[in-house]
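A single protein chain has been omitted from the complex, and every remaining protein chain is retained in its original position.
Note that the chains take the letters A, B and C in the order they are written out, and that residue 1 is the start of every chain.
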Amino acid sequence: MLQRESSFPKEALRYGLIVIVLGFIVFPIAWMIITSFKPADAIMVSPPRFLFTPTLDNYVHAIYDKNFLFYIKNTLFISVASTIIVVITGSLAAYSFARYNVGDGHILFFILSTKMFPAIAVILPYFLIFREVGRTGAGKFLGIGLDQPGALIISYTVFNLPFAIWLLVSFFQDIPRELEHSARLDGLSRLKVLAKVVCPLAAPGIAVTGVFTLIFSWNEFLFAYILTRKAASTVTVGVESFFTLQGILWGPVAAAATISVLPMLVFVLAMQRYMVRGLTFGAVRG
Amino acid sequence: MKSMLKKGLLVAALMTSTAPVAMAQECVDADRVPITWSTIAGFYTDAMANLVAGFEAKNCVKVNVVNIDNSQLYNKQVIEMVGQTGAYDVVTLETSEKAEFAENGFILPMTDYFADKKAQLDDVAPTLAALTTQYKGDVWGLPYYTYTAGYIYRADLFEDATEKEAFKKRFNYDLAVPTTWAQHRDIAEFFTRKAGENLKGEALAKDFYGVGLMAGPFPEIQDEMSGVLWSQGADWLTDEGKVPVDAVEKAMNDYLALMKFAPPAALTVTYDGVMNQMKDGQIAQTYSFFLDQWPNAVTTETSVPGAKMGVAEAPEKKAYIGGFLLAVSASSAHPQEAMDFVAYIGGHDAQMEFAKAGGTSTLMSVLSDPAFAAPESRTKTGHFSTLLKIFDSMKGFRSNLFDTPFGAKIYNTMQIPLQSAAAGQIDARAAAEQLAAEVEKICGGPCPIGK
Amino acid sequence: MSQSLSVSASQEKGVASPTAMSDRWFSILLVVPAMLVILVFALLPLAYALDVSFRFADLTRGRIGDFVGLDNYRTVLHDSAFWSSVWVTLKFTLTAVTLEMVLGIAIAFLIHGATVGKGVIRSLMILPLATSAAVTGLFWRYLYDPQFGLINYFLGLIGLPEPNWLGDYTIALWSVILFDVWQWTPFVALIALAGLQALPKEPFEAAELDGASTFRVLRTLTFPMLKPVLFLVLVLRTIDSVRLYDAVAVLTRGGPGTVTETMTFYLYRTGLKLFRMDYASTMAIFFLYAMLVASLFALRPLLTQFSSRASEG
Partner (left out) sequence: MSFSQGWDTGFRVILLYVGVVFVWLGFIEPYFASQSMSVVIMNIVAFVISAAFVVRARSRFIAERQQAEAEVAALMQEDV
């Protein structure tokens, strides 16, 4: 705030500190990316080797031998589908909570409390539910069952929805009611008001919620590991196929991890312009 | 329906074995019976793909291989078995898991299936067969890979004149492959050096350690300690189904005496970490280590200049007998094809191919094949002759840990008190007592032993 | 609470409604899709867990077994491993969340004052969030390795002691915390930074004119205005820390011994290694209970705020 009188040494100190902080944040990931270009005999050596002939072998191994792009494809489909569902149903519910105060906070509290049940305790019931659903005709048709993407899409939706609704409520509350009132007076229906007036105004919030939902779905491990076997496995499970009986294949793991981070990074960077406003969760009011 | 299938197995098996070629010709892809095999991730993937292709050529079957991380294999398989999903037709079991799967009806006995194939059963190394395939008088499948433990060491250090002389001077006997724990400990102490000190007459650039241990949070510290415990005439469980606290305490103390000469990372690693240390020239020997890692260990000879690897029986000639058992799931929709697959992968021809690719076979006929003892095969199968010796030394050995239906759960819990002691948080006595308490909790009293 | 007021407010709001549907029905309809999903997939598992917690259930030994009354609750309440895992969880949550909040806010102020390169800084900060703990944890294990790790290599170069990060039982939990701090401090910092940037300018200019000290401005203006957003982050981080599983699973598996065994990891070991679903369900119920009681106090202000803002006219 009051940095107008800042002097050069002060600025230098500030940027020095920022570089240290960023170094700490980036360094493990940088080391991972460096490892992904190392030949196998340069990884587990002491002292650590910084100079080496870069190779693409690890990427070749991950993509061709381990078919890692298959997992990327699965994960992309599952997490995007789940994010879309979360954002739509979440926005509807959050709008209702924000404007009409449905359930007087109790339902909101209930929704939030479902996030507090440990995932490990629900995993077995989920397994049984999806086993049964998968045996029915509808389950087969919709692809909801064990080792099918539908099971994971639903699981991720359930687990991200409370968080999403919670974030979205404060965004919707930030939108002045007068705009809606005047739109309604212009003869727009309630749904149209929501779609044409409210949602564009809440866009940063919806974007940030989407980003977090996508990130959490993308990185989830436990559900993916229990509810899938092969056909619907995601990247976090795919990485396990690099833990072989001959040891962890560090190079290919690093390559696979680097590949799996890329889509997230691209997505987050694309959303960058919404992030600043969105990340306040509508909770900062002047 | 299922029982009918089981009765018809014998006949059906005969049919498939007499007319495989005719069947393959008639087979179109749409007719292929799908069976799924859950196995360890990255398990000789290429070799296994060839073997599977070989099986598919002879049988009208499509085999799906599901790769699972070793540490997750057990619970993933149990969930599918408990859920009776039939998703896995053929499962891969660790030695300690066999009794649980058999006792709880997760897998089908194959005694009848093998009734007319006695020769094939007899070919499995008897020591291994006794521990991995048999439970309560039935045969439950075939082991297709063994990671029985032995002793892997840097032979070049043992042959070095200056080291030999120094060792003799210090301990009053010749430096040689250890046959007793005391010798093993002496050697570990002898080779533990700081950076700057000499090894083989040359100054060390980094610290060097006498022994590599697997005391990390993985179920491998118990494999190492099994060797100590068994060689002292004890077992993890008495015939009454209880942990012999005094014996475990003594074994733990012996293990702790060795911990002093292991690199600090011993507390966080498992076998792959030990192999990395070996390949980077940080350790002189292992304790009681999985011999299937031999092809891996031998690469030390290229990564460390002047290194030469050796393999021998573990000191005191008792070690963990590990094998991956292939068994057929009780919820399999195609048990007959699944059993054919087990018999094929565990059979002589497939095992020969597997061994050529560097896999550690379970069959006597393969292990003793002269081709694998030839010098040019040393880097892949140099450990086969040692394995034969181990199987011979341990002939007739049984452990109650492998004969209790709670074996898998005990096995998956044991490392907790043992690692606590290895890390120095509790002493050996406390670890043994904690282990006894945990085991009693798991079994709900004394553990039932099913012989 | 202000129910009576909110009712009258919503009645008032019925401005010119061209459709026949009332506000009440419309608002309920909006919640239905989300509620359906949550009701089915949150209540069914809860009912299952409740049922199992009153029975004997060793999954490997057949189906869900006989009714055993409160025995599972007695066992779990007197299980020292359970209480030690609770203690580990509390230690972890308290330390990790405090560190993340303090460091995160400090970093936010640091970056907020920067004049150039904010976009780049923000993009780099998001990196740890965009990667999964299951994967980055693996590389932290590599960094922590006393034999091959980069951290000890650097410490050795400058002559500092080289700790056995994950193998020394006195510091293993701290190493897990450090990893968590690495992963989540940027999250706190990004949100606090966004909050700082969204603050209105006028009150601060006025304070400057009045010649208020920086400390006073912080105490009386900045923090009170940031409080809602910081509180939100605090709650989110606390819920996630208490549920910590991935990091422990990949870094230490609860070891050495049980030093880093958090509640959820113990739950995993009981439920998915020992397959004692009866104990696991009972622990899950405890967990939920503790969280509900805690949130009754912690979340009350947030919910009242939501509630009152929703019923404002």
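By our rule, contacts are C-beta pairs under 8 Å (C-beta built on N, C-alpha and C of every residue); 3 or more make two chains touch, one makes a residue touch a chain.
Quick caveat: nothing in here was measured; it's all calculated off a predicted structure.
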{"item": "In the full complex, displayed partners of the excluded chain", "value": "A, C"}
{"item": "Which residue of C:56, C:73 or C:153 touches the chain not shown here", "value": "C:73"}
{"item": "Option touching the unshown chain, where A:106, A:177, A:196 or A:273 are the choices", "value": "A:106"}
{"item": "Touch residues of chain C, complete complex, unshown partner", "value": "1, 3-4, 69-70, 73-74, 77-78, 286, 289, 292-293, 296"}
{"item": "Interface residues of chain A (partner: the chain not displayed)", "value": "104, 106"}
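In the analysis below, only the chains that are shown with their structure count from here on.
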{"item": "Arrangement of touching chains [line / ring / star / complete / other]", "value": "complete"}
{"item": "Chain located farthest away, centre of chain A as origin (C-alpha)", "value": "B"}
{"item": "Rounded Å distance between chain A and chain C, as computed from the means of their C-alpha atoms", "value": "15"}
{"item": "Of all residues in chain B, the ones touching two or more other chains", "value": "79, 276, 280, 282"}
{"item": "Chain C residues counted as touching two or more neighbouring chains", "value": "59, 147-148, 272"}
{"item": "Touch list for chain C against partner chain B, complex", "value": "59-62, 141, 144-148, 164, 166-169, 252-259, 269, 272-275"}
{"item": "Residue ranges of chain C in contact with chain A within the complex", "value": "3, 6, 10, 15-19, 21, 23-24, 26-28, 30-31, 33-35, 37-38, 41-42, 44-46, 48-49, 59, 107, 110-115, 119, 121-136, 138-140, 142-143, 147-150, 153, 182, 185-186, 190-191, 193-200, 202-204, 208, 214, 217, 222, 225-226, 228-229, 232, 236, 239, 243, 245-246, 263-264, 267-268, 271-272, 277, 280-281, 283-284, 287-288, 291-292, 295, 299, 303-304, 306-307, 309-311, 313"}
{"item": "Residue ranges of chain A in contact with chain C within the complex", "value": "1-3, 6, 11, 14-15, 17-18, 21-22, 24-26, 28-29, 31-32, 35, 44-48, 88-90, 92-93, 95-105, 107-109, 111-126, 128-129, 154-155, 157-158, 161-163, 165, 169-170, 173, 177, 181, 184-185, 187, 189-190, 215, 218-222, 235-236, 239, 248, 250, 253-254, 257, 260-261, 264-265, 268-269, 272, 275-281, 283-286"}
